[in-house]
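All protein chains but one are shown at their positions in the complex.
For clarity, chains are labelled A and B in written order, and residue numbers in each chain start from 1.
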Amino acid sequence: MEKKRIHQDVFVGFFCLALCLLIYVLNNGLPADAAMMPKLLDGLLVVLSVLIIYHGLRKSRLSAEGQGKSLTWDDWKIPVITWGLVVVYVGLFYLIGYLPATGIMLVLLMRFMKRTSWPVILGIDVVYLLIMYFVFAKMLNVNIDNLGALGRLL
Amino acid sequence: MKKLIRMLLSAAMVLSLAACGTNTTPSNSGGAASGTPGNSSAGAQTGSDWPTKTITLLCGYSAGGSSDLGCRYLAEALKEDLGVPVIVENVPGSGSWLAWNQLLQNTDPDGYTFALVNLSALFGHYDETNPRETTIDDFELLANHVMDYQVLAIRSNETRFSDYASLVEYAKTNPLVLASATSSITSGDATVAKMLEQDHGCQLTVIPVDGASDATTMFLAGETDILSANVGDVMDAEDNGYKPIVIFAPERSEYLPDVPTSKETGVDEYVSFSARGYAYMPGVDPAIVARMQEALTKAFENEDYQKNMSAMGAQLELYTGDEYKQLLNDQLDTRLRLWGVSK
Partner (left out) sequence: MLANIMVGFQSLLSIDVLIALVAGTAGGMVIGALPGFSAAMGVSLLIPITYGMSPIAALTMLTAMYTSAIYGGSITAILCHTPGTPASAATAIDGYQLTKQGRGMEAMGVATLGSAVGGTVSAIAMLLIAPALGAFSLKFSVLEYFLLSVFGLTVIASLAGDSVIKGLFSGVLGLVLGCIGLDAITGYPRMTLGVIQLEDGINFVPALIGLFSISQVMTLAYDVYHGKKGSVIEDEENLKHSRALPPFSELKTLFPTMARCSIVGTVVGIVPAAGAGVSSWICYSMGKRFSKHPEKFGHGALEGVASCETGNNAATGGALIPLITLGLPGSTVAAILLGGMMIHGLTPGAAMFTKNASTTYAIMIGFMLANILMGMIGLFAARYIARVSSVPMGYLGPVIVALCCIGTFAIRNNMFDVGVMLVFGLLGFVLKKFGFSAPPMILGMVLSEICENNWRRAVILANAKGGMLSYFLGRPIAIVLALLIVASLFSPVLMNFVNKKAHAIEKQQ
């Protein structure tokens, strides 16, 4: 019994086409000279998107095994959570400043990535913060603590 | 145990940065000493006890450029008079507009932050392709320090023309090519070309390039016929095989004593320059503004500052208050006329 389904590349291809439309719209109001290159490239992208869809459709005709593994939520969950943590971390810069945010993030992310030894985690955390503070804030004058109230206290 | 060693190793990469840092510390005598806030008396700041903490100078150009150097020299000189550290913060991007937006929109008008301003702040509003909302009236202008006049240069081995008059005459019938960073009203270089077209009927093609050094490259390579630049750009002209033929200034420059002004050549009386000064955002206590203007005037007269600035080829001219505004508005009117833009 062969189960057939539409290969994911077909959807990817249509998403690419949507992207092409967006690029076209963004460049539409510009004078011809300025818009020429982006529109030319956009045309190329359209051709490539159609090719992606075409190949996706051809792969759809193959049996489920022939298509290879399709992506599931399980493939995305952990990486996306990781990314979300990083975004929250960067958001914290505004609230509490780089150094405190980093102190918290390092511990959380290490725990998240299944590290268990507290001495090592805290050791890396403290050493990192000290180095960053002395090298960047004191020596190189990078304004790392001008964001956020707590950052100013450091 | 083994694990611990590995951990240390991973930290070692980070550590060695600190180690190399320590080596360089003794030589860190640059202008940007880190902020040791003075006796920070909290509460309302009035003009009388200002300043009490570190002052930040926003520079819209990256470290190492001539604008940045000027800022750092000024920071040194200001520190002597104001008695608090002055640090330069580089916020490069969008032709300094990132820095100006930060100043005008995201900074408290407490007098502890000011910025470098140049003519782009003046003309940005009138740029047809990418107009800015901000005009020069949105700044609280403090003082102008540097004037950099426009010049035209030709290669030393040029045979078609030899001076400004013959160049203008030649270009009336023979199209010439020159390069300029951006081809709009914001660029002094392009405006000189526009002037030649509008006032003399010359035929010119302007090739927009990324910066002054790119324009020089194309000129030296023989790709373009003439070079429109500032005095500061052509200090080493002789060494590199070209020579300035006219300076668009009321008087000759001390750096180019042999180059005649446009008036001396008898062709026209055009004056064009780029100017660098300093400004606050609106809303700063008038007493603080007055104190800052005084400090900038004193810094201007500082001997070390004068020496450092002239080593860079910067022509120093001080304008403050209404004089400063007048200077900018005159230049604005000239350029608006040439580009046919209404105010």
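The rule we apply is simple: a residue touches a chain if its C-beta (ideal position, glycine included) is under 8 Å from a C-beta of that chain, and two chains touch if they have at least 3 such contacts.
Note that the structure is predicted; figures quoted are calculated from it, not measured.
Contact with the omitted chain, checked across B:Leu98, B:Ala165 or B:Leu336, is made by B:Leu98.
Checked against the full complex, the candidates B:Thr129, B:Ser156 or B:Gln326 give a single residue touching the omitted chain, namely B:Thr129. Interface note: of B:Asp49, B:Asp108 or B:Glu223, the residue touching the hidden chain in the full complex is B:Glu223. The chain not displayed touches chain A at residues 8-9, 12, 16, 19, 23, 26-27, 30-31, 33-35, 37-38, 41-42, 44-45, 48-49, 51-52, 55, 71, 75-76, 78-83, 86-87, 89-90, 93-94, 98, 102, 105-106, 109-110, 112-115, 120-121, 124, 128, 132, 136, 139-144, 147. Interface with the hidden chain, as seen from chain B, comprises residues 6-7, 9-10, 12-14, 16-17, 19-21, 23-24, 27-32, 62-66, 68-69, 72, 88-95, 97-98, 101, 127, 129-130, 175, 177, 182-184, 205, 207-210, 213-214, 216-218, 220-223, 235-236, 239-240, 311-312.
One rule holds for everything that comes next: only the chains that are shown with their structure count from here on.
Chain A and chain B have CA centres that are 38 Å apart.
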